[in-house]
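Below is one structure. I have some questions about it.
Removed from the display is one protein chain of the complex; every other protein chain stays in position.
Letters A, B and C name the chains as they come in the text, with residue numbers starting at 1 for each one.
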Amino acid sequence: MTPYVAVVGPGEATAQQLAQARAVGAGLANRGAVVITGGLGGVMEAACRGAAEAGGVTVGILPGGDRAAANPWVAIAIATGLGELRNGLIVRAADSLIAIGGAYGTLSEVALALKTGVPVVGLGTWELEGITPVAAAEEAVARACQVPRLD
Amino acid sequence: MTPYVAVVGPGEATAQQLAQARAVGAGLANRGAVVITGGLGGVMEAACRGAAEAGGVTVGILPGGDRAAANPWVAIAIATGLGELRNGLIVRAADSLIAIGGAYGTLSEVALALKTGVPVVGLGTWELEGITPVAAAEEAVARACQVPRLD
Amino acid sequence: MTPYVAVVGPGEATAQQLAQARAVGAGLANRGAVVITGGLGGVMEAACRGAAEAGGVTVGILPGGDRAAANPWVAIAIATGLGELRNGLIVRAADSLIAIGGAYGTLSEVALALKTGVPVVGLGTWELEGITPVAAAEEAVARACQVPRLD
Partner (left out) sequence: MTPYVAVVGPGEATAQQLAQARAVGAGLANRGAVVITGGLGGVMEAACRGAAEAGGVTVGILPGGDRAAANPWVAIAIATGLGELRNGLIVRAADSLIAIGGAYGTLSEVALALKTGVPVVGLGTWELEGITPVAAAEEAVARACQVPRLD
């Protein structure tokens, strides 16, 4: 079955985080995964860009009610109007998570994933028991596409 | 902008409803619309099938937490775990609704759409002020792709 | 177990609907039911007022994120920020529904209730198979407190 992998990270990101997210997106697309993000800027946009440039499918699950807020690399934009509660939908829709960087929204997604048994791979993110830390985008992709859902 | 059109209708449908849904799906795909459904059987599956066979993009917003419940014509399956509350997400994600047949779940989607200003086109569905009734699939597609969102 | 009964109806209501809602609220309080509404004006406010004046407990499940929007007769205000998606939460939290009047928001709640097996009693509302129509507030209260949940 096609893996669905969420890439979560801050809307305002460092150059390194953006480069990692783009490489992660490309790697996921090369493995045939559907890339799910929160649909906005920063890490979300970079992951979508990397995936789209590599010919992959990108889904943006947006906090607001207007699809126009999606970054230009989102192929399928789902406007939810749920605000930050949409973070939980991103986790539910994914088989695994790749977390990049350490914002609070990202942390809420990581925590929900750990709570509900969705595997989390971390690239320079929160250090929590349960997250698999990796050093590079390629390893994150390999781990995220291999780990089965625990629940 | 690409129109997003939700096709809503019962999971257990008549042969006529299934034929209408499939024709609606095909028509929407031919116009370049993204077809959103609840992702399960009956009208939802027929609409997805029609769209997929015509080369269109189909999104299924599922009530359960397991993507495997999606019908085989869904390209992008979003498992929400929200139960019938996912009906509201279908309405939010769409620019307009085509309602086929008259089940209660469909009615909840139609009512939410009318309440929130999302145009509704009806094919043999509930007769309510605010729904644009049409007699054939082609007209439903034309109406759904033309009407701007009211809000 | 304490019955939880939702009273649903339009924010802009007629004098008759308001009088019915207030009488329904009072009747529910007299039977020891918790009264759940959408927390705003019109039928919601009249039902809360009737219940509060009779010493009952009132819960308002609000569409917005600000508790201050609750009508003054709401004892417990739950700000959801979900917009009209909170309608589904009202239905889920209730053992039965009393629907007064015929707005679209009300219809979405009635339809979700019928779809999910929550009994619906109607006072001058939509005529749908599955709704128990009654003529007076006292009968609505009696029916709503007696009917077991179907699912």
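We take it that a contact is a pair of C-beta atoms (placed from the backbone, for glycine too) under 8 Å apart; a residue touches a chain by one contact, two chains touch by 3 or more.
This is a predicted model, so every value here is computed, not measured.
Touch with the chain that is not drawn comes from one residue among C:A19, C:A69 or C:L89, which is C:L89. Residue in contact with the omitted chain (choice from A:P3, A:G41, A:G64 or A:G105): A:G105. Touch with the chain omitted from the figure is made, among B:P3, B:G41, B:G81 or B:G102, by B:G81. Across C:A21, C:V59, C:L97 or C:V141, the residue that sits in touch with the chain not pictured is C:V59.
For chain B, the residues touching the absent chain in the complete assembly are 65, 81-83, 85.
Touching the omitted chain from chain C are residues 1, 4, 34, 57, 59, 61, 65, 67-68, 75-76, 78-81, 89, 92-93. Of the residues in chain A, those that touch the hidden partner chain are 83-85, 87-89, 92, 103-105, 107-108, 111-112, 114-116, 128, 130.
The definition used in the following text is that only the chains that are shown with their structure count from here on.
It takes 180 degrees of rotation, in steps of 5, to superpose the Cα atoms of chain B onto those of chain C. Both chain A and chain C derive from one sequence, and where they touch, over half of the residue numbers involved are common to the two copies.
Mean C-alpha position of chain A lies 40 Å from that of chain C. The residues of chain B that reach two or more other chains are 89, 92, listed in rising order.
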